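Quick notes on the structure that follows.
Every protein chain except one is present and positioned as in the full complex.
Let's look at chain A:
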Amino acid sequence: MSERDRVTADEAALERLLDEVAAARPAPPDDFMTRLLAEAEAARPRAAVTVGPARAGLRGWFAAIGGWPALGGLVASTVAGVWIGAAPPSALDGYLTGSLSVDILPDGVTLLEDS
């Protein structure tokens, strides 16, 4: 075999070896993929993990007033206000018509000196 033939044979053999390795389909073990995903999760930025802004706004408001119990109180006081406006109890007669003046300071006490 001439030198040139030998080089050609070596290159052909290399081609076959490369083809064999290329044909290998090495699949990662399942436990490795599990570990890889855990690392991806651990490295994932957390800052933006929130619900959408619209829902956050409504939910935030609801939570801020104190949830369902607070909403119940809010509804009850609103209904009471409407009821009092529509049909005032007799005890409120004097308060809702005309005007009243009430002294809140003891006699003889003034807040402003007359100049």
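Just so it is clear, a residue touches a chain if its C-beta (ideal position, glycine included) is under 8 Å from a C-beta of that chain, and two chains touch if they have at least 3 such contacts; residues count from 1.
Operating definition for what follows: contacts and distances are computed from a predicted model.
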The complex lacks one chain in this depiction; which UniProt name from "Leucine-binding protein domain-containing protein", "RNA polymerase, sigma subunit, ECF family", "Amino acid/polyamine/organocation transporter (APC superfamily)" or "Imidazole glycerol phosphate synthase subunit HisF" does that chain carry?
"RNA polymerase, sigma subunit, ECF family"
Touching the absent chain when the full complex is considered, from A:Ala43, A:Ala87 or A:Val109:
A:Ala43
Touching the hidden chain in the complete assembly: which of A:Ala22, A:Ala86 or A:Ile104 does that?
A:Ala22
Residues of chain A (touch criterion as defined above) contacting the omitted chain:
1, 6-7, 9-11, 13-15, 17-28, 32-33, 35-37, 39-41, 43-49
